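Next up is a structure, given as structure tokens.
Every protein chain of the complex appears in place save one, which is left out.
Lettered A and B in written order, each chain numbered from 1.
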Amino acid sequence: MTAVAATGPAGTPGSPPSDLVLEARDLMLRFGGVTSLDGVSLQQRRGEILAVIGPNGAGKTSLFNCFTGAYRPQQGSVTFWRTSRRPAEIVGRSPHAITHLGIARTFQNIRLFPALSALENVQIGTEVRQRYGPFGAILGLPGARRQERAGVSRAFELLDLVGLSHRAHDLASSLPHGEQRRLEIARALGTDPRLLLLDEPAAGTNPAEKRSLEALIRRIAGGGVSILLIEHDMRLVMSIATSVVVLNFGRVIAHGTPAEVQHDPAVVEAYLGVETGGGVEAGGPRTAHGSGVRTADGGVRSADTSGGTDREVR
Amino acid sequence: MITPARLRQLGVCLTLGVVAALVTGPSGDSAHPFRALRQSVIDPRIGVFLGLAVGLWVVLVAATELRPVLGRVTVTARARRPVRATFERRYGNVGLNVVLLAIAIVAPMLVSTAAQQSMVNDIGIYALLALGLNVVVGYAGLLDLGYIAFFAIGAYVAAYFSSSSAMPWHAPFILNPFFVLPIALVLAALAGVILGAPTLRLRGDYLAIVTLGFGEIIQLIANNSDEITNGPRGVFGVPHLSVDLPGIHYQWGIDPLPYYYLLLGIVVLVMIAFGRLERSRIGRAWAAIREDEIAAEATGVPTLRMKLLAFAIGASVSGFAGVLLATKQFFNPQSFSLQSSFLVVAVVIFGGMGSRLGAVTGAVVLQGLAFYLRDKVPPTDRYIYFGAVIIAMMIFRPQGLVPSRRRRREIELAGAGAGASDSLGAAPLGRTVT
Partner (left out) sequence: MGFADQFWQLTVDGLMVGSLYAVIALGYTLVYGVLQLINFAHSEVFMLGAFGGLFAARGLLPGGSTPSGMISVGLLAAGLAVGAASGAAAAFTLERVAYRPLRRRSAPRLAYLISAIGASLFAVNLAGKEFGRQNVPVPALFTNGTVFHLFGAQVSTQTVVVFGAAVVMLVLLDRLVATTRLGQGIRAVAQDADTAVLMGVNVERVIILTFVIGGLLAGAGGFLYAMTFNASYNMGFVPGVKAFTAAVLGGIGNVRGAMLGGILLGLVESYGGYVFQASYKDVIAFLVLVGILMVRPSGLLGARLGRAA
């Protein structure tokens, strides 16, 4: 068993190397009267594929939003180790700074740059670590050109990895749904993450796409990127996750290996007994509970955690 | 078929006719504030406008009747069709560019001196200003309504550094205006950063109103500080530009032509520079911010810093233009009125947001028309037309006259529900972004 309930405090700089990549302690996130995370703690080992499952509205996306800086939890902390000796506190950093640290994500409701080509979408990811500025670009300095070329070739590699090189010059918005999901993964990988957060990558894809997605996730993990995965498709979760955390009503109700979790009574209960062959089969058809304001397309309107801005994150 | 909708359309056309009659009719004065109104509506002249309005209505009705026959594709339909993006071409259409440049070189030789003056003051300077504002509005998707304030900063900085007599307040050492150019550039950019840093954190439309206030205040300060800027009397006698290198001696004078070619050169250089910028990681980051700010942040784009960069680059171009203005001619706070800011906005919108050629074309067409109609339309009335042009463009052709390809796609896709195409936050009425 790899996902264990949080114990002692996280390492501070200079502490002995940690085999964790991410540790959340006691996260508390509220929107007005709605509590979407209620003391969530979890740990993820480096190289692990950790799945987060739970019924609709359990707080899975909210958890991702706390890990990526889109939401700021009222309480708790998140530590991320880019390398085993360099822990960094996540809470309080802006999303782009967190991406620079090495956490990248995809969105449950795909958020590509619709009017840019697939290649450009990935390039934006590959270019965030580049250093050349406006002068380099305007004067066409050799360094800038070199980086630009490197960004393009890296983007092509990633398109190739997700099987979209033939689509490089198509508009992102013109791709079919399954390809858009893979393009989002490529864009996230462009930022050179150590930890990749995938929010329901298989949603809305067909069985063939699911199989290739499974292979893709394995390849990414094989390349040394830890993966945190939200997924409703239990078959996919059971086959690729090395461990599973189950959320319900914003709390961790179970954690362990896929097999352990599958037979946990609390989990079965949470899924309202949608039980076939002694285990949890798929995300139950339960609707979102509580009084959260869900927008029509499943996104959630923020109740303003950042003062003055009204943003939507999903 | 006369349906209620058609009748309403007729009503709209007739209203347009009346408005057109008002706009082109006699002017009033403060002693008789309602005389002009009465005259334009009662005069038989209005018959012409109403006739035209009815004609327009007939054409519109005919066009809708014939549409199924002609089989026109609507904008949204086109946007939904999968579009294949091509590589953004590096040098655009080389042939076209050469022809345009040749025209720009030859044109001033064929016109009167008055027209040449206008080609420098109205077209050249505004083309440069529009190119700068285009970075803010077109690339970063923000709105700066106090853009002309940076122009003022540039002009006053030029006066401060390059002449000991133009303003009561001047630098302890006097510089050749050419050396003032980089100083003004930096100072204007700095002013942009100081103004933008606190404001850009907020919702994008606050930026518009804060910059509006800033533009007004800069003008107010220039007007009220007699002992520094000469106040409303203005600044006179900033030396002309001159090159004084071993072997090359040249002084720009009162002849507009040399200024024209200087400006042309600068405009072309700026176009090339901004084209490179647009195709670089910075330009792509701006596009990402316009299309989905949250996704851009999540992909690691430092959105605030990028917006600030656009704002500063825009401001520095404006400051640069200000130096050119100061070394060419007299100016006073009136030269930096709010209306000039709006005019630059109009030029950018008319030409096409995000389009460099559009910015220049906008300046040529709008200012060219203004010059052409200078005897028929009083200068103060021009802004009525500029206002109308802005609204009409937003309604009928938001991508502008010479649209940038990327921007046009964004506007079409935003209309079809994908992406935002500006960085001001969610669209009104809470349309959710997928």
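Side notes on the structure shown:
What we mean here is this: a contact is a pair of C-beta atoms (placed from the backbone, for glycine too) under 8 Å apart; a residue touches a chain by one contact, two chains touch by 3 or more.
Predicted model only: the values in this text are computed from it and were never measured.
Chain B residues in contact with the hidden partner, per the touch definition given at the top, are 22-23, 27-31, 33-34, 36-37, 137, 141-143, 145, 198-199, 202-206, 208-210, 212-214, 216-217, 220, 224, 338-339, 342, 345-346, 349, 380-384, 386-395, 398, 411, 414-415, 417, 420-422, 424-432.
Everything below uses one rule, namely that only the chains that are shown with their structure count from here on.
Contact residues of chain A toward chain B in the complex are 68-70, 94-97, 99-100, 104-105, 107, 109-117, 120, 123-125, 127-130, 132-134, 136-138, 140, 144, 147-148, 151, 169-171, 173-174, 187-188, 190-191, 295-297, 299, 301, 308-313. The touching residues of chain B, when paired with chain A in their complex, are 82-87, 202-203, 273-274, 276-277, 280-285, 287-288, 291-292, 294-303, 309, 313, 406, 409-410, 413, 418-419, 421, 425-426, 430, 432-434.
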